[in-house]
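A single protein chain has been omitted; all remaining protein chains appear in their positions.
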Amino acid sequence: MDYSQFLLMPQELGLLLVFLLVFIYDTFMPQRSQDKLPLFTTILFALFTIYSFVPCQMGHAFGGMFEANPATWVMKNILNLGVLLVLLQSIKWSNSDHVAVRRGEFFELLLLTLLGMYLMISSRHFLLFVIGLETASLPIAALAAFEKKYYESREAAAKYIFTAVFSSAIFMLGISFVYGMSGSLYFTDIATSIIGHKSALLIAAVAFVIAGVGFKLSLVPFHLWTADVYQGAPTAVTSYLSVISKGAAAFSFLVILVQVFGSAYADVWEWMLYALIVLTITLGNLFAVRQRNLKRFLAFSSISQAGYIMLGIIAVNTTGMASMMYYILVYIFSNLAAFGVIGVIERATGKVSMDDYNGLFRTNPWLAFTMMLAMFSLGGIPPFAGFFSKFFIFVGACQQGSVAIYVLVLIALVNTIISLYYYLLVVKAMFLRQDDCAIPYIDSHWTEELGLTVSVFGIILLGVASGVYAQFDAISESVKNIFALI
Amino acid sequence: MPLSYTIAVIAIPLFMFLFLGLAGVKMSRKLTGVLGVLGMAVTTVIAYGVALTYFFGTGQGQIADGVRQAVTVFNPDWLSFTDTLVVRMGILLDPIAAMMLIVVCTVSFMVHLYSLGYMSDHDGNPEEGFQRYYAFLALFTFSMLGLVVATNLFQIFVFFEMVGVSSYLLIGFYYSSPAANHASKKAFIVTRLADLFFLLGIMILSYYTGTFDFNQLVFGSNGANDMAVAQSAIASAGGATFLGCSVTAWALTFIFIGGAGKSAMYPLHIWLPDAMEGPTPVSALIHAATMVVAGVFLVARLFPLYVIEQGAMEIICVVGAFTAFYAAAIACVQSDIKRALAFSTISQIAFMMTSLAVSSADGALIEIHGGTGLGYMASMFHLFTHAMFKALLFLCAGAIIHAVHSNENDKMHGLHKFMPITSIAFLIGCLAIAGIPPFAGFWSKDEILVAAYHKGFFWGLWMSMVAGMTAFYMFRIYFLIFFWKKHEVHTHHAPKDQPWTMTLPLIILAAVSVVAGFVPAHDLVTWNGHHLHTQLDWTVAGSSVAIALVGILLAYKLYFKENDLPERMKNAASGLWTAAYHRFYMDELYQFITHKVIFQGICVPIAWFDRHIIDGFFNMLANATGSASFAIRRLQSGSVQSYVYIYLVGALALAAVTMVCVLI
Amino acid sequence: MESVGNIILYFVIAIAIIVFSVLTVTTRQILRSATYLLFVLFATAILYFQMDYQFLGAVQIAVYAGGIVVLFVFAILLTHKPGADAEPLSTHRRWLGLSAAVLGIAVCGYAVFSHAAFCGRQLATVADLDMATIGHFLLSTDKWGYLLPFEAVSILLLACIIGGVVIARKR
Amino acid sequence: MNLTLLMYLIPSLFMFGCGVYGFITRKNMIAIMISLELMLNSVDINFVVFNRYLFPGQLDGMFFTLFAIAIAAAETALALAIVINIFRATKNVDIQQILKLKF
Partner (left out) sequence: MEIFSNPLIYFVIIPMLTLLGLAFCNNRGIRAIRTVAVVGAVALVALAVYLVCLFLQARGAGDTSEMILQSKVTWYAPFNIELALGVDGVSVVMILLSAFIVFAGVFASWKMDPLPRQFFLWFFLLSTGVFGFFISIDLFTMFMFYEVALIPMYLLIGVWGSGNKNYSAMKLTLMLMGGSAFLMLGLIGIYFHSSADGNLTMNILDIAHNDAIPHQWQMYLFPLTFVGFGVLGAMFPFHTWSPDGHASAPTAVSMLHAGVLMKLGGYGCFRIAIYLMPYAASELAWIFLTLTGISIVYGAFSACVQTDLKYINAYSSVSHCGMVLFAILMFNTTAMTGAVLQMLSHGLMTALFFALIGMIYGRTHTRDIRDMGGMMHIMPYLGVGYVLAGLASLGLPGLSGFAAEMTIFFGSFENADLFRRVLTIIGASSIVITAVYILRVVAKLLFGEVQDEHHRTLTDASWEERLSTATLIVSVAIIGCFPNFFVNIISDSFLPVVNALKDYFPVAGL
């Protein structure tokens, strides 16, 4: 019993501490100071974010069940940044009348799900992974049902929980097959014991595992819940779901595919992933084209973005890993900028349809401007960060070198045109169209403004400042052997 | 006067153009006119000085070994295509260039002067656009001068384009009038089409010979046209052929087509009659005296090459002879005096072309046949005389039109009493063109006929016949304008001789037309710079004068006094008459080809294709994306159970397909 | 060679599982469905006992049968509307379900049965699994130890409790 | 007759199939939850059987099942809470009635 091993997980412990403090505040502080809870949480979390940037000890713990390495460390920090933005953007919303009574739970659940994601990222054992996954996904259902005022919120929660449980059943079925073949749940053990086999059982297992994690990532055809839930859930939750949860899932997906199946089964899962990427990008885009509800629209857009993220995995190389982390970081800033604007407008006017945004530029230039930057970044337009992340992830994929991968990248690139089309639709609504009854000027809260400003700076600077990517590259280079990357 | 002054001859008109074009708007109209005339006067003086120096000066090396040399005064690079193929813009003086300087400057100056009156109303107030008019005249003069002194083929092409544009601008001077508008367009496009061939010709020729420069193409070391040089230039093509003909023959034929476009050879002549929509002085300058002979000039420039490529020369000969007749035939029935004159011009230029073409057959190649190049000389001589008397005729026509405000000869009749000076000047012009000695036309035309008879009796006879027709139609016009019946005065002003600015040029040109025939052309403008011994061939001269007199008599019989004979003749051969009057429907044919075939048959379908097929394809892509998006919306049915179903089937399919692929 | 008792027990379990599973998903009465589920869970627990995992069987009965099914029954009673179950299933949906189930069984069945290592494996005898061992493993921080999942699952449960509270609260 | 590994997998697989069938065909959300329980349970059986037959030395499968039961309990609790939440809003637990969010 070596409890000192817990010291290898300072980020988890820190987060737990934040959670506990918030919990205590929520439970024990008097009612009148409750409206300071969101700010309190945010500040606390900001401190924690800074703290977790402090380099910590790397290594295994719990017999290899838990691993802290530079990649997981940086990934968690990326998520922290995202969560911090989400928190900033939700302060004002969580104090609004109809959710104020539950705001404590909102923040607590948010932090707990984040903890679940930490576990997903760091776990090297399927049981721990499943627990992390469930921790990261089950409370989301509760969060989705947060806006009790709206029926859609409840429906979203119901759809989410059923598909989530179903997917976890499939996932665990897959794990049971893996277990049946290897006799262990430790990633490293599995990787060594399945070498040499190429059985139908393991193929089924890989497919089910991909399906299970693909659910979190909303890869087509495991994505169908996404749009409904994104649309129904409160905007803060949607933004959380679309970036943080996706980022964590993407990274852990990489870990599972590369660490568990990478050595022996690369050619199997790469083709599976190939098909999924094509489907995901294409169908996500096709669905997005006709959406008028912005949240639903961003849901489909995020589906296709997930496809792009997967391009970083398929090549199994350091560039891919670095560019995937970079992509996630950029994606967090871009998407949160978009959701931030949507959130502000929804909070003030309750409008989320693209048609309501007509003429927004005339009345709310800064919101429109931010939204436009977000759209451009998502669409991959230079000099915004999205361009760089897309380019790098394509480079990462192409590094593999086969013609098939080039074809895949070409498909992805052709899809960027479709995606550009619908991103421009938003820009068109805001800038090109004019409306006499456009949304009037919105006086946004300073926290929202701060959140948006940070996002905008992120969008603009992340690409131009090459240091960030260089850092990621160095990190993925340093974990090259751990992940058996090329 | 040093030959390098030629640069001033070019530069002054250019300067005048820029000056009048840019600053003219701010000046009074009269002032611009006067400035224009003054500028041209200076140019003319210098041009005369240079040309006379060239022809008669001594000690400047123009004549060496008894050969008049081509002198390159100035030749800087303008555009380098490759290291060797460089376009230069320079000044080259040889007999024909010097002669052209005189022709161009004389006529241009006359026209400048004349226009002062012509372009004003009856009270002497210049009309609108006066500045523009003078600017364009200056531009034209510049371009034409640049053309004649060109040192290389490409420079000729450049200035071909330039004169084309100035012609376009001047024809369309009355741009509000649809007819002028249309005519200017037509002129430009038809000549442009010809220029395309010219361009192709240059491309081919320059590719094989590796040069544009006349110095390397035709001029020998003694500074005159040299067959040996031409032969080696042709030989540099290495006997390459295309479709059975040598590439150089193709090239030269193409170049001739370029010249034919400018010189209005059949079937590219159609623009010239329409070009009469421009102000009459412009017609005199551009479409009678100078620009239209650019084609002749071009062929003359490359004369040695054409001599070697006999095939191309034959084409020129046939085209020229046919055009001469064709245009003459049409000229016989035109009622619009300017058009009649225009067809007369076409016919006369065709004379020159034919003359050049027969020149090679008459044994012109001293080295080969011991011939003389008589046709060449005759052609250039005719070019010179024709410029004078045709300008005269046009300016007279302008004076008449200015007086009666119409181009139609049935509005004229009997003007002799009202406009005696004009009448006499016109008569002189007619006599000159009809080839009655001692007027200018006689001398040059006679040489042409001689040269034609050298080629063959048929050619001579044919050309003599055309010469007879010339006499007939010119006098037909003359009689119809000045006699026929008493003039009915419709307007307030009775027609009268025009002010001195217009009359003076008439008198000068008339005088020149009388005496120009005595210019010693055989000494000055021979193809190889040598003095050419000629003597009047009395049989040819006699017969041609006889034929001309017959023509004049016929015209006198028919048109001097009002009678119904012409009407009866017209009715007797109504089909022929109508066809000729409608210029044998060439315009309609062009109209059909351009509008029905090219516009309706090519442009419209292409535009449709572009909008509907090509663009439609891209729109279809977009629409297909939209439809696909709509079609797959059922997947997102909202039912959790179907979501799960798809999820499961997706996962199973992934597994199953992979199993099939990997394990089997 | 297995003991006859074991074989009989196996068949009882297998048949019970199969029959009650089918009944669970086909019966129209929702309450009955919950009851059949209970039987399935019991059968599963017996299977665990047969596998010598007594502790697991006990947990299965306690948590699943005792906790979850009760939860179901509560929920059913809370939402039950008389006559609501009478609606027949649409054939379309039934075919859909059937195809999915058959496909799933086919793929997984092929995967499982084609795996040579599984065939003919017999039960090895092992030492009795006492609670101390289980407890030791559960709180061990070494390899094969489960302290971290144990802690993690507590967080999961906490999260679900909070979530449940949020959802269930009236306001 | 031997009780082989496969013999235990058959009912498990069958149970999983039934779960799938139930999920897709049932209308009542609680019935769907019940079907999901079947699926989860079948996975548990897999783990236990694999552990006992193939890798009796360690207890990974058993522990996984142990934790899976806990997870299943949490899932069920949350899901039922949501079902009841829906029921409060619509007085209905028919899954085919929650179709507002689609396309």
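Per-chain numbering from 1; labels A, B, C and D assigned in written order.
The rule we apply is simple: a residue touches a chain if its C-beta (ideal position, glycine included) is under 8 Å from a C-beta of that chain, and two chains touch if they have at least 3 such contacts.
Remember, it's a predicted structure, so these values are computed and weren't measured experimentally.
J.: What are the shown chains in contact with the chain that isn't displayed?
T.: Contacts of the unshown chain, counting the full complex: A, B.
J.: Among B:Ala23, B:Val604 or B:Leu663, which residue is in touch with the absent chain?
T.: Of the listed residues, the one touching the omitted chain is B:Val604.
J.: Of the residues A:Ala322, A:Val352 or A:Ala374, which one touches the chain left out of the display?
T.: A:Ala322
J.: Out of B:Ala11, B:Leu31 or B:Met162, point to the residue that touches the absent chain in the complete complex.
T.: B:Met162
J.: For review purposes, identify every residue of chain A that touches the missing chain, sorted by number.
T.: Touching the missing chain: residues 319, 322, 376, 381-383, 387, 391-392, 394-395, 398-399, 401, 403, 406, 409-410, 413-414, 416-417, 420-421, 424, 427-428, 431-432, 466, 469-470, 473.
J.: If the missing chain were put back, which residues of chain B would it touch?
T.: 25, 77-85, 87, 154, 158-159, 161-162, 165, 168, 172, 175-176, 178, 181-182, 184-185, 188-189, 192-193, 195-196, 199-200, 203-204, 206-207, 210, 599, 602-604, 606-607, 610, 614-615, 617-618, 622
We adopt the following convention: only the chains that are shown with their structure count from here on.
J.: Between chain A and chain D, tell me the centre distance in angstrom, where each centre is the average of that chain's C-alpha atoms.
T.: 27
J.: So the centre of each chain is just the mean of its C-alpha atoms; given that, what is the distance between chain C and chain D in Å?
T.: Each chain's C-alpha centroid was found; their separation is 6 Å.
J.: Can you give the whole-Å distance between the Cα centres of chain B and chain C?
T.: Chain centroid spacing, chain B to chain C, equals 102 Å.
J.: Please output the residue numbers of chain C that touch at least 2 other chains, ranges allowed.
T.: 93, 96, 100, 104, 107-108, 110-112, 117-118, 144, 146, 149, 153, 156, 160, 163-164, 167
J.: Taking each residue of chain D in turn, which ones touch at least two of the other chains?
T.: If we look for residues of chain D contacting two or more partner chains, we find 16, 19-20, 23-25, 32-33, 54, 58, 60, 63, 67, 71, 74-75, 78, 81-83, 85, 95, 98, 100-102.
J.: For chain C, which residues count as touching chain D in their complex?
T.: For chain C paired with chain D, touching residues are 1-2, 6-7, 10, 13-14, 17-18, 21-22, 24-25, 30, 33-34, 37, 40-41, 44, 47-48, 51-53, 56, 59-60, 63-64, 67-68, 71-72, 74-76, 78-79, 84-85, 87, 89, 93-94, 96-98, 100-102, 104-105, 108-109, 112-113, 117-124, 126, 129, 133-134, 137-138, 144, 146, 149, 153, 156-157, 160, 163-164, 167-168.
J.: In the complex formed with chain D, which residues of chain A make contact?
T.: Of all residues in chain A, those touching chain D are 126-127, 130-131, 134, 138, 141-142, 145, 151-152, 154-159, 161-162, 164-166, 168-169, 172-173, 175-177, 179-180, 183-185, 227-228, 231-232.
J.: For chain D, which residues are in contact with chain A within the complex?
T.: Listed in rising order, the residues of chain D that touch chain A are 16, 19, 23, 29, 32-33, 36, 39-40, 42-43, 46-47, 50-51, 54-55, 58, 60-61, 63-64, 67-68, 71, 74-75, 78-79, 81-83, 85-86, 89-90, 95, 98, 100-102.
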